[in-house]
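Removed from the display is one protein chain of the complex; every other protein chain stays in position.
Chain IDs A, B, C, D and E follow the sequence of writing; residue 1 opens each chain.
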Amino acid sequence: MLHFCKRWSGLIAGTLLLMALCATPAFSQDDAAVAPTADATTTETTITETTITDSAPAAAGPTTAELKVIADTLWVLIAGMLVFFMNLGFGCVESGMCREKNCVNILSKNFIVFAVSSIGFWLIGWGLMFGSGNDYVGTSGLWMVSGADNSPATLEAYQGDYGALNWTGVPLWAKFFFQLVFCGTAATIVSGAVAERIKYISFIIFSFVMAIAIYPVVGHWVWGGGWLQARGFLDFAGSTQVHSIGGWAALVGVIILGPRIGKYSSSGKPTAIPGHSMSLATIGCFVLWFGWFGFNPGSTMGAAPADIAEILVTTNSAAAAGTLSATLVAWLLLGKPDIGMTLNGCLAGLVAITAPCAFVTVPVSVLIGLIAGALVVVGVLFFDRVKCDDPVGATSVHLLNGVFGTLCIGLFATPDRLARAGNPAAKAGLFYGGGVEQLMTQLTGVVACAVYVVVLSLVAWLVLKMTLGIRVSPEEEREGLDIGEHGNSAYPNFVKAEPY
Amino acid sequence: MLHFCKRWSGLIAGTLLLMALCATPAFSQDDAAVAPTADATTTETTITETTITDSAPAAAGPTTAELKVIADTLWVLIAGMLVFFMNLGFGCVESGMCREKNCVNILSKNFIVFAVSSIGFWLIGWGLMFGSGNDYVGTSGLWMVSGADNSPATLEAYQGDYGALNWTGVPLWAKFFFQLVFCGTAATIVSGAVAERIKYISFIIFSFVMAIAIYPVVGHWVWGGGWLQARGFLDFAGSTQVHSIGGWAALVGVIILGPRIGKYSSSGKPTAIPGHSMSLATIGCFVLWFGWFGFNPGSTMGAAPADIAEILVTTNSAAAAGTLSATLVAWLLLGKPDIGMTLNGCLAGLVAITAPCAFVTVPVSVLIGLIAGALVVVGVLFFDRVKCDDPVGATSVHLLNGVFGTLCIGLFATPDRLARAGNPAAKAGLFYGGGVEQLMTQLTGVVACAVYVVVLSLVAWLVLKMTLGIRVSPEEEREGLDIGEHGNSAYPNFVKAEPY
Amino acid sequence: MLHFCKRWSGLIAGTLLLMALCATPAFSQDDAAVAPTADATTTETTITETTITDSAPAAAGPTTAELKVIADTLWVLIAGMLVFFMNLGFGCVESGMCREKNCVNILSKNFIVFAVSSIGFWLIGWGLMFGSGNDYVGTSGLWMVSGADNSPATLEAYQGDYGALNWTGVPLWAKFFFQLVFCGTAATIVSGAVAERIKYISFIIFSFVMAIAIYPVVGHWVWGGGWLQARGFLDFAGSTQVHSIGGWAALVGVIILGPRIGKYSSSGKPTAIPGHSMSLATIGCFVLWFGWFGFNPGSTMGAAPADIAEILVTTNSAAAAGTLSATLVAWLLLGKPDIGMTLNGCLAGLVAITAPCAFVTVPVSVLIGLIAGALVVVGVLFFDRVKCDDPVGATSVHLLNGVFGTLCIGLFATPDRLARAGNPAAKAGLFYGGGVEQLMTQLTGVVACAVYVVVLSLVAWLVLKMTLGIRVSPEEEREGLDIGEHGNSAYPNFVKAEPY
Amino acid sequence: MKKIEALIRHFKLDDAKEALSRCGVHGMTVTEVRGFGRQKGHTEKYRGAEYTVDFVPKIKIEVVVSDGELTAAIDAITQSARTGQVGDGKIFVSELTSVVRIRTGETGDSAI
Amino acid sequence: MKKIEALIRHFKLDDAKEALSRCGVHGMTVTEVRGFGRQKGHTEKYRGAEYTVDFVPKIKIEVVVSDGELTAAIDAITQSARTGQVGDGKIFVSELTSVVRIRTGETGDSAI
Partner (left out) sequence: MKKIEALIRHFKLDDAKEALSRCGVHGMTVTEVRGFGRQKGHTEKYRGAEYTVDFVPKIKIEVVVSDGELTAAIDAITQSARTGQVGDGKIFVSELTSVVRIRTGETGDSAI
């Protein structure tokens, strides 16, 4: 009976979602059709024209300004695709680090979460984040990216509802796609931390809340022209905006859900619950490393050669250093080089360098990676001790190092790089003679985002808990969520050595 | 004895193929060497020159027309690589949705099919498809892409054997590679539908036929300047040309092969045969989603910023919507959100948006995705009922939605987008005041391609059936094709819970 | 006790590494900070300026020379990312072709090897390889890429420590990243050949030696302005520089390590030890094929449309042909089309075309692929017979075909392509009327590199053997290195059918 | 009470199961095993090197029955699992001294 | 000497193991099996088509004990493995004619 209700509430929630979606095209057909057309007529004509004019190489080609827009757009879109691809990475890492009996459930979560984000961020998320508005939230061009826009015009020349990104000349839909994949990443982070016990439907709904209420609002503060940006808070590619947001939401979820059955012995000692496939986990980590080459260098949102090249190298160096130091620290602390720690170390380095990637030298990126790698090992052990059962170490990777990386700007940012990246006003890092000012600003940002995200996700999780419920029954948890939630089995052809 | 014959015929077929290939370079050395040189001397000189001239930034760089060609080429090649990568996606989805005992066979098929297509499409496929010729087939520059060509010249300025693609200025080999990966995709679709019972050698030969006789001829009609293109039939990225072609060939194969042993109970009731790895299937689906970002936006074959950006978003939105609606419909119809349906829903959305991706608004792409997602669930149930045993749902995904997507142009195409994409003459969709005209044209195209593909693949399958045989012995099918066809076992180290 | 010592030596070695790394930023902060700044002020200003100027499309955009640099940089970086992605490919192929009980160990090796290479190549490898110096090794700008550089200036205009790459105008860090991923590839090749018996720590240290002493020195000879380059030795994308170097180092390791327990029966007959996951192996091979599209076409280090397009096609054709011929040859020789051979055939074709990809026609690339595919099958059988136990066939793929590919330049290079690729002085191949001259030069290069690599890796392996030891205990080998070296199990939830 | 152990082919499991339930057997236990008898393993090639698969995968079914049901059960298995080809398998019967149903603690025939 | 075969739920394995060692059992063997009895399998849907999972995964533990330890061991298992729900499993006891410890060649009770 109870179960029956749950099932239904699930379906109803789903159906409403569907209704909402089906509705939109209907009423929005026109304005939506208009908006893009508007910018089409401005941009396209020029472009299509070129497509004709450059037919004969002799003839006059496009203007160099147009070519710059073309190069910028290619770069932003390809980088965005790489970030999208990180969804595969997260899916593999997280399912690989959980048990085989919950594999289908985790894969489903990681798969559908990007679909949910895509729809949610398109519906209203983008508008809240980048629509011109007040210090706290966007207010114009809210729904379905239907606001006015005259890209490729930039800076003063830009007239439209999404002025916060007027510093790049790429088309509106390129801006949207690139920002969307970031939103998707933040939502995915939660999936791993709450794995092996959360209800599918509740996770789906929480992800939707992430995409329409949590991520975009903080996003407006940090990147959308909000108060933090005004204060000079810097977060180049999202250590705070993407990773710590995901991390905070995950942490709250973990605490409210409580640990998995069997994670803590009666004496409260944490027992290991090994993941079912280290191959999956490793594949995933490689894919994430690869995707990060879009994540950080792409955040220039323009094809500035020297910038993206150096950012690519700082990103890679931090990942490499993180991998090495986490492996070594695990080796020293735990006696053997645990592959899970090696992988987490790589991700830790990547998360930590995300905010400062454009502001620091390569040697410093190595240092940041080394610290991040050590940090994540300690973090995993710590969260385990304090009974935060996070099967994949998402909190240690994304939260801890998200915060650390954001602060690194205040420590290591070099003046010339701050200027190059378009923040001439910003103070250099503590170790580069800038004093503690920037560090304080960074701290403010970290705290502000933390407070907002914790409060909102707390509310969201609690509401879900009281309505649909967020945790599956002990029987289902023991038998595995694959059968319980999906009626599937991830590997039906193999004999399992696991409790059912 | 019989088996002995089969073995031999297989080898002979193979040897002939090898002979053929080995021969080519010999006799074609010169003209082949000439052809590229020809365009080399035209294009290259300019290029190499630039490589020198832009040495000192001060000095004069390349012309903007040349730069446009560079940007277009980068975009087309990178997009092509993404489409190539879809082979991995198909390989994973299809092997994951089949049983462990046939895994090596399916992987082998999906791996070799692209090799076969590469050689076949290069040998003659490209020539038949894009060589100037009559309404039905290309006749000049047939063999080994050895026709004349003066890219980057375009439109009137273009003088060469491959005029159908004269609207893009990218080099001949870039055009070839991008078209090749599409041909490969069509061939791969068949693999999944006929899986778990088809003979390896027969599949290889059929794929070769696809690449040299089925795909390129329809391709000439649709994209190579043939009669359908002349009539104004539109298929931007290949819902018909790639997906429905693959789908029809697959359907015929499925019918001729008959269902797998044990698929239907004595009472004719379909019994499920769960795939052996949902992780593989999910990895594959993510890769396909990723690859589709090359498939659709790349089909501009030029770097037009606003176009590719919007196409990218329509593509992604349809995939997301398809994922959600398929999940929901499965949840309602079947009681639980089957991951297989979720994945198929994503692919359905992608296939459906492939034809109209450049002609419709983003909200409409969401609508198309929602419908596609529902369609695929119903399709899978339907084909199961009518005893078409398609282990991976290729027919529902590629055939059903390929047709649906093609028709969507007749329903939702907006005038401005048709113009932007270079079809100013085309009528807008039914819902955009264009009446039923375009819809009818689309229907003609769908039917024409269907007829041709069904007839030819019917012949091909039957000939194979009567010569080499197309289905393995019941014993081999029961024991698994991995041992029977390849002498390998996909996972020798694990204890299997499957009939052998 | 012994074990205890080993453990410690391991840790000490590791700690030193860490110390070294931690130290660097400290002392190098300034000069490192300066160096990039130096070029920053030269390059960046121009760039940032553009970022501003092209704000209004009306206004003057960047110069076409700057745009060429932008296009070149995008291409080089994206190609580099694809090459990085090959690490995933190698990881999957190699772990898939080994037993489940050693899976974690192989994945760990393939994961950490790129981290080690990244740090090592950055520390000193790059300097030794591309720093201006004598015929044998680079001497200026040795440490941490801190030498002077004024990219995008090229040729005469270039003033800096890394003149060997002055023919491309991409930023220093772009050059570095692209070269780094190649270094990483060479190091990875060793991993598979020595798999299932080598000690983790010893492999890590050997990889470090590869990155700082073996690869860069030969690299200086071949690409860094050293004596081989001076002599006209050609290796476009690294059949010798990357693949045969890796292959030689691997071969020496294989011989010194000796075969795995149980590989050879008491009578000395080789017994097969099937890999644990053909899905992993196939995924890996697809990823490698994909990555090679960055490896070969990217080696232009510039966006020359016709060049990269043709190179892409020669690369793909060789891969396809290799796949087909290896499959066929295996079918004929062994009775069934072994998937392992099919995959190796693909890689063989790719390795063989790597050196000549820019110098030969497409039909010739097909021929090269066909030969390579046959070669690899024979090679695998041969090495097995002579008791070189190479679990993944790395020697046959990378060594044998690396050599073959390098020689192909002397056989098939066409004059026009040599000129186009910037080697007008070079003699055409034997079959293109160039006589044996180039062939001899190629031979010299092959032999020279072989000698150097064999000697150095011999020393390295022996030193390791005498200090830390390179092979695990028979008990550990029997039980599997996953538990022994890492305390992990790759698939703890499945029942294994393997000796422990 | 007797314990019947039968080693049969995988694809005969369903038939055997139905045959047994038809003659009123309430439960059974199935195990994945590998074995050989008259039917030997086969040699395969992997990357050119030979290896012998000594053991053929089989299914072991264990059925505990009261002495009365024994012959019926044996016949049920023999008929349902037979193909006439080498490799059909064997049936081993042994005596049980006692049976307990854990849930209830019942023992003897009533526990079966 | 007696051989006790018990079919229990996976998650009861640890409890059973501890209960047995408490009453001085020195060793045991565990096998992954699937079976049914009162507790039947369930039907699942895959891509819309139904399939029945006839067998429920269970753990088979085999413990060899001297006749003296028998009842204690049986009780240990029965108590520790019981949930009271259908599916708790069964215990089968049979007689062994001899036991050998391979390492030493010891036989009889001392070999257990």
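Definition applied: a residue touches a chain if its C-beta (ideal position, glycine included) is under 8 Å from a C-beta of that chain, and two chains touch if they have at least 3 such contacts.
What you are looking at is a predicted structure, and each value in this text was computed from that prediction instead of being measured.
S.K.: In the complete complex, the chain left out here touches which of the visible ones?
M.R.: A, C, D, E
S.K.: Which is it among A:334, A:440 or A:462 that touches the chain not included here?
M.R.: A:334
S.K.: Consider the whole complex, including the chain that is not shown, and state which of D:21, D:78 or D:107 touches that chain.
M.R.: Residue touching the absent chain, from the options given: D:78.
S.K.: What chain C residues would touch the chain not displayed?
M.R.: 478, 483, 487-489, 495-500
S.K.: Can you list where chain A touches the absent chain?
M.R.: On the chain A side, contact with the omitted chain comes from 270-274, 330, 333-336, 338, 340-341, 344, 377, 380-381, 384, 393, 497.
S.K.: Pick out the residues on chain D that sit against the missing chain.
M.R.: Residue positions of chain D that touch the missing chain: 2, 6-8, 31-38, 54-55, 58, 60, 74, 77-78, 81-95.
To be clear about the criterion, only the chains that are shown with their structure count from here on.
S.K.: Show which chains lie in contact with chain C and also with chain D.
M.R.: Touches both chain C and chain D: B.
S.K.: Which one, B-E, A-E or B-D, has the same contacts as C-D for more than half of its contact pairs?
M.R.: Residue-number overlap above half with C-D among B-E, A-E or B-D: B-E.
S.K.: Applying the document's contact definition, name the chain pair with more C-beta pairs in contact, A-E or B-E.
M.R.: When the contacts at A-E and B-E are counted, B-E has more.
S.K.: When the centre of a chain is set as the mean of its C-alpha atoms, what distance in Å lies between chain A and chain B?
M.R.: Roughly 32 Å, centre to centre.
S.K.: What is the distance in Å between the mean C-alpha positions of chain A and chain D?
M.R.: 53
S.K.: Which residues of chain E are in contact with two or more other chains?
M.R.: 32, 34, 44-46
S.K.: Can you list the chain C residues in contact with two or more other chains?
M.R.: 63-64, 67, 69, 71, 74, 78, 152, 274-275, 277, 283, 334-336, 338, 340, 491, 494-495, 497
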